[in-house]
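With one protein chain withheld, the remaining protein chains of the complex are depicted in position.
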């Protein structure tokens, strides 16, 4: 049996980020050919340029919402990319310090602004005098602290347990999170190719421009889903960028484009929207099958189409 | 070249009805193999039984509304029939009498109740003392008057000019009609077979049961048309017959089932409605092409389907 | 204690019709000041002109559908009338003859065309050779048969049991009806005045012209009901009369205009439709209260209005 080439991964680095943890959860093994990228744009460009086969990047967080740079970079280029998988990981932080730092010494805490937003309550309660120093990632804060120690300009990092361990930091507090159920959803992105097979519990990600700027355009778009019984599990508006009040919508549908109802909804969108970008059909992380309304199963579409074919042929 | 068999017509008789006039307008010649039927049910059953190839029957009148017996008989049987054409004829009446009858002698006027409804204002104005004697058709009133004269039990008939002429009656008034623009629409019905070709100005007739009896079921059905840009030119409710408050809907769509948007709407209906009866696609009498909203032309559907096929094949 | 004036009723006559039976069911007593009218128009005009206080006329039948003349006459005049009550009565017929007539003698049967339509199956089965002779009402057929006997021109009448008894006819068959659950709904009509009080199980009848003639206009109208959770128990299209394809809609809503959700729906209709005719709010015959969706009770509307009043006053 010939060797199958090993997929080369990249991810939002540096090492030790939650994104790396998501990557490991996705591949399910310790061993993986992976390289961190400096930021989301770089990770996705590495795939576009063929320097990596797959990129793992954050898509949304249950507290902070969508990750704009991921949505915009996925949808924004002429070189298409598609999502082939997702991973949802719980998010809680550790307060990491260089060995010897005591809790009462912590005045400045560095972390990514999104992480800060998710720990603000905890900090106010536990370290009322501490202030935030922004970092480009939670792992970057940990790495800088490990490298420069007290010279880093801050006293502690809020980062993943993986980061603290990787960079040899000491942990002053664990499970730091204002919302104990917070999760982040990551997506696995590749260049276009054969789609992941439909599993019966899939998602399809789209980016859509509305037919026009008037009242009712969003309603018109949503009706294309409603009449085919397609549910949305995520919808976020993004500015188109040319003026206030002009939006595109980033959405996840429940279902796979190989399913009839999803295909029918996409056909409808393509007819009425000036721009529809397909960003992938892929298995849900939670394997939860969607609720299907009567008349929306594949068999219903097939039977209806055959009926119309019969009518057209005069077999009434 | 072999002789093409001549189509055998039947129509709502007796001879001289507006329906016969409609039949002559439809075939466009004097010569036609046709036989009157006693009523709408008999005309349609003659086609079902193979005794005639085509039946011409009234479908709706601009003043009186739909002809229930036609709608119910077309839709109601297990033996399907389809509409292959329509004819719209202006409706006005003549006041016909046996020669010698004077206007002041007219006390009882016989005609079909629908005809009476369309002339009530004229009678009230011109013959205030005259009363109505119902007949099974306008032509039947004329025939009976010609046959029995004063023994008929009435003094005049409100009928078509064709009837008066055919039965040798004298005309005391012409153009009798409360609404001078009144028209009746007739349909030409056959057993199922190859459909009339799409002309770009067609109608499709359906009978549909609603998905359920709750609020919003009618809305749900109409949305199947709206999202594909299909217009309705007629919609009438008919009782399903088992209790009050349960309706089927008889409808004419603008378009031919061979057109993409109509096919898509029918597919949607078939999925969500417990019963959809196709009653034919056929050319409009007025040859008026429908207004097409952007994104609803055949080419839009074809392009959208090809796009989805590409997506499914991994060609994003 | 002063005498309360006794209401003077009229109804679709002659004596012995189902309409008279409905009137007796409505008033609940044998004694009633009532007078038959020659037809629906005459009954309603008698109320308009003050010659009667209340008219009982048929509105719809579970087999035959709406009674066009009632819908059109109620809605059509500048002199408004309103419905103040409804009655639903089961409809089955007797085959009435002059004493001595045997079943095998029956060749011609007279009755109203609607009654004929409801007994066609029975006649085909039981008296295959008998033919129809139309009458202006089932009772008129009975009366004429009683009056003229064999000279009437027909041998039997299909009429109500009340008619047969009233006119001294003999009954050859009872319970004649193709559909044993057939019912007819009658309405009780008066000149405008204080509305019947809301009972929690009421109907409101309207006649509405659509905002325009285009696709989606019917959808737009129905959405005014849907967003307020108002159900329709009857909807029928009627031609406006000026050309084919232009309809008004006759509708019954579940609820009373004194209820908030109905008032809100009417306000919405009045804003978007060129013509809305209110034809009464009145108790349902079956006393069945409507299903109320969450957020559609009177208290929900009141609370929401108070909240907006607070906002407008700066009390956020």
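By letter and in written order, the chains are A, B and C; residue numbering begins at 1 in each of them.
One rule holds in what follows: a contact is a pair of C-beta atoms (placed from the backbone, for glycine too) under 8 Å apart; a residue touches a chain by one contact, two chains touch by 3 or more.
Just so it is clear, the structure is predicted and the values come from calculations on it, not from any experiment.
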Among the chains in view, which touch the chain not shown?
-> A, C
Of C:161, C:183 or C:263, which one is in contact with the hidden chain?
-> C:263
Decide which residue listed in A:64, A:170 or A:298 touches the omitted chain of the complex.
-> A:64
Interface residues of chain A toward the undisplayed chain are 60-65, 68-69, 88, 113, 117, 132, 134-136, 153, 179, 181-183, 185, 214-216, 218-219, 222-223, 225-226, 229-239, 241-245, 247, 291
Touching residues (missing chain, whole complex) on chain C | 80, 82, 192-195, 211, 223-224, 226-228, 257-258, 263, 266-268, 270-272, 278, 294-296, 300-301, 303-305, 307-308, 311-312, 314-316
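The rule is simple: only the chains that are shown with their structure count from here on.
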Tell me, which chains sit next to both chain B and chain C?
-> none
Inter-chain centre distance, chain A versus chain B - centres from mean C-alpha coordinates, in Å = 58
Let me have the rounded angstrom distance from the C-alpha centre of chain A over to the C-alpha centre of chain C, please.
-> 60
Two or more other chains in contact with one residue: find those residues in chain B.
-> 223, 226
